[in-house]
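Heads up, one of the protein chains got dropped from this complex, but the rest are sitting where they should.
For chain A:
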């Protein structure tokens, strides 16, 4: 019975995705993004000539032929039905259509290229208009006229290839700490940082140092706000620089003033592990509890599951920022994106302030009406 279950899981004639293993494709993450994001994030690999080659190659590729035709040959009765609507087409016609499709692709590609340039230009202008100049006052000034700001902000980060500017783990940590600084300045108290492979979770000490030094850059080393870094998966919390011995030992000096009392921002680090797998884990635990009669199936309600998942992962964010070229949720915990507003800039590939502030602006203008 189990076997049968596993079989039905395979989507009918779906092609399993293979992991890319070539040198020139940036091996950044184990995540397979959706087509558009994959192509746009590919970097130099996806040059125009390469795209052209890819597009033209479909003429000769037989395996691209839709399966519906081959599967219909299996039984004769079906085939006849198809012919009624003239759907079964000849070899010549098929090639003709493929040729037209390539033409269509090329036209679309040109259009998309124009769009890409337009978006890039727009982003450049935005980055001039919205500039934080490493000054928290300016960020706060940008936020003050907004009608509302989100209570909890989430951001999806991704590692860039080591060779690029801002690439590698250091780049990722830097991006994370920048977002922390903006969030603190904007007055938002909860931030969820998500990265697919959990690199942030694995580099917590470095991250805390990075955040500290970046906050010092914004606020001055005497006024570094307090922050708490939380890993919901292993249920650990770290406060500011507690427990880390720095060479200059700034932590002790600041310890005297009373700003220390209050934590200005709480940062949760999430990874792919907190997504589907956590929900399945929860199911498993519930099954065990049910087996020893501590819980009955009728007790499993929306409220219970929701509160458990809030415990395990955290509350639902209000706004999700993504700093990539095309929306790619990368396995962000599914339970938690119910009403979350998404914001990303098309064809953007950097962690920049204009995305952050424009995201907040969109949120301020949005109207949520559950069901109505």
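The rule is short, and it goes like this: a contact is a pair of C-beta atoms (placed from the backbone, for glycine too) under 8 Å apart; a residue touches a chain by one contact, two chains touch by 3 or more; residues count from 1.
What we mean here is this: contacts and distances are computed from a predicted model.
Novice: Out of "Alkyl transferase", "LAME_0G08812g1_1", "Translation initiation factor eIF2B subunit alpha" or "Ribonuclease H2 subunit B", flag the one the UniProt entry gives for the chain missing from this complex.
Specialist: Missing chain, UniProt protein name: "Alkyl transferase".
Novice: Touching the left-out chain: which of A:279, A:313 or A:352?
Specialist: Going through A:279, A:313 or A:352 one by one, A:279 is the residue touching the chain not shown.
Novice: If the hidden chain were put back, which of A:38, A:204 or A:244 would touch it?
Specialist: From the options A:38, A:204 or A:244, the contact with the absent chain belongs to A:38.
Novice: Looking at the full complex, which residue from A:133, A:165 or A:302 touches the chain that isn't shown here?
Specialist: Touches the omitted chain: A:302.
Novice: So that we can see where the missing chain sits, which residues of chain A does it touch?
Specialist: Contacting residues on chain A, toward the hidden partner: 2, 5-6, 8-12, 14-15, 17-18, 20-22, 25, 31-36, 38-39, 42, 45-46, 50-51, 53-55, 57-58, 60, 64-66, 68, 81, 85, 87, 89, 94, 97-98, 100-101, 104-105, 108-109, 112, 275-277, 279-280, 282-284, 286-287, 290-291, 297, 300-302, 305-306, 326-335, 337-343, 362, 366, 370-372.
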